[in-house]
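In this view, the complex is presented without one of its protein chains, the others remaining in place.
Naming follows writing order (A and B), and every chain is counted from residue 1.
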Amino acid sequence: MIEPAQKQGLAARLLSGQPAALARAISLVERGSPTVSSLLKAIHPHLGRAVVVGFTGPPGAGKSTLVNAFIAEMRGRGKTLAVAAVDPSSPITGGAVLGDRIRMAEHTMDSGVYIRSLASRGHLGGLSASAARVADLMDAAGFDVVVLETVGAGQSEVEMAEMADVRIVISAPGLGDDVQAIKAGILEIADILVVNKSDLPLANRTVRQLESMLALRAKSDWKVPVLTTNALNGAGLPELADAIEHKAAKRTPKGTRDASSSRTRRLLAQSVAKQLEQEILADRTAETDAIITALQQADIDLFEAAARILKHYTERQQNG
Amino acid sequence: MNQDPTVPARVLVTKIGLDGHDRGSRIIAAYLRDAGMEVIYTNPWQKIEAVVTLAMQEDVDVIGISSLATDHLLVPKLMAALKQAGLDHVRVVVGGIVPDEDEADLLATGVSKVFHPGAVRDEIVSEVARLARDADNARPLD
Partner (left out) sequence: MQITPARWIEKGHPMSMKNKAADWHEKYDAMIGTDKVVKNRSGIEIAPLYWPLDDPDGSYAEKLGFPGDDPMTRGIYPTMHRGRTWSQRQLIGLGRPVDFNARIKSILKSGASALSIIPCNSVYRGLDCDEVEPEILGTCGTILNTVEDMDISLKDIPIDEISIGLNDPNPFTMLAQMLVVAENRGISWDKITGTSNQSDYISHFVANHMFYRLSLPGARRVQMDTITWLAEHVPNWNALSIVGQHMQQAGATPAQAMGLTLSTAIQYANDCIERGMDPEKFLERFTFFFDISISFFEEVAKFRAGRRIWNNLVTERFGVTNPRAKRFKFHAQTSGLDLTRQQPLNNIARVTAQAMAGIFGGLQSMHTDGYDEVLSTPSEDSAKIAISTQNILKHEAHLCDVIDPLGGSYYVESLTYAMEEEILKVIVQIDEKGGMYKAVECGFVQEMIGASALEYQDQVDSGEQIVVGVNAFQETEDASSRPILKRPPIEQMEEQIKRLKEVKVARDPDVLARALQDLRDTAKSTDANVFAAEMDAVRAGATLGEIVSVLRDELGFGMPLVVA
């Protein structure tokens, strides 16, 4: 059992900007080890400085190459960046091959850039369960910009909305059904749309399609720009960085607190759901079996069955 | 701290030196992924300092060096650099063409295992898994 006092050592080193400490902290947080809470407590007062930018989009859009170009642009503006690149774990084996940082290799030796590859580890959706906490750690470590890069899938658009100050959705011309490749949900939460590979012939058409889809969105006080980039030669990157800084400047402390609160609530709900799930799967008591049999025979419906299980567990808790 | 068996091992699969063949590394990456591990996969021709930085940022348990030609001759430099960076808990394995007389030298510098052509999947996977647990146990206390 590691004493909290020793965790303080790690927190202090992380807050002073030591990348090895950040790396270690991310690993601990990813494992969801309970000893991590004192670490999170220690960093809490130092949160809120970094701008969190989320990049998402379908495979083939050139996300990693774009993030690579974005890093170069921001370094040119004197900013430091930490990147969490998330790839899906195999649902069958639990393993993953993480190759996003291959496209960002030019920044490996830049001490102003920190890159970490994360696997989704069974978390449904593009991000990992701990992605929000990882972003917090990167924020506390003092980086100006935190980048979350992920393939858009499952619940990720909602999570991304709660985690990122600026949400970028990337597409590229010729990806099968073009913009149909971007799920409508993702489009809803995007702050900036980027059409990468702008040198390809159909780029302008993709831009027009996106603009017309945007017209269907609910009105808000932020007008979503549709930008074009060529991540390979850097075209469009200054404009993208400007748009991101512009959106980031609109953050308010209340907005940040609300997002954090909403994120924490979701994290709690997911944790409760996971604990309950594990309990029910392992539960072989007669009461639970009876409920399951009734459901199986369609004597009761799913909603009723769930209510009964919850009632059963609550009563069991009360009776000690 | 004993590694929770449900937490995937993290392995850096990379190449140093001049060779660029990646058939071997791709196969190894597939083996390890199918065994439930997380593989951080890189371009070839990594400089020693870059491998150290990658190992540190990704907090890996094991580094797998795929080596053809004589690139394994640079591994002792890597071992020294890892030690200097406080990363000597990280286990290093080398796979590929390594002449017998060089194998002993590599093991002497701290390399945990040399895999030769003909090594089978199960052998490689179980050894890497074992080394990952070793690495975790050997991590300096935070």
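Structure notes:
The rule is short, and it goes like this: contacts are C-beta pairs under 8 Å (C-beta built on N, C-alpha and C of every residue); 3 or more make two chains touch, one makes a residue touch a chain.
Note that the structure is predicted; figures quoted are calculated from it, not measured.
Those residues of chain B that touch the chain absent from the view are 17-23, 26-27, 29-30, 41-45, 69-71, 73-74, 77, 97, 99-101, 116-118, 120-121.
Basically, only the chains that are shown with their structure count from here on.
Interface of chain B with chain A (complex): residues 1, 4, 7-8, 10, 29-30, 32-43, 47, 49-50, 53-54, 56-59, 86, 141-142. Taken in their complex, chain A has these residues touching chain B: 2, 6-7, 9-10, 19-20, 23-24, 26-28, 30-31, 89-90, 93-99, 101-102, 105, 108-109, 114-117, 119, 121.
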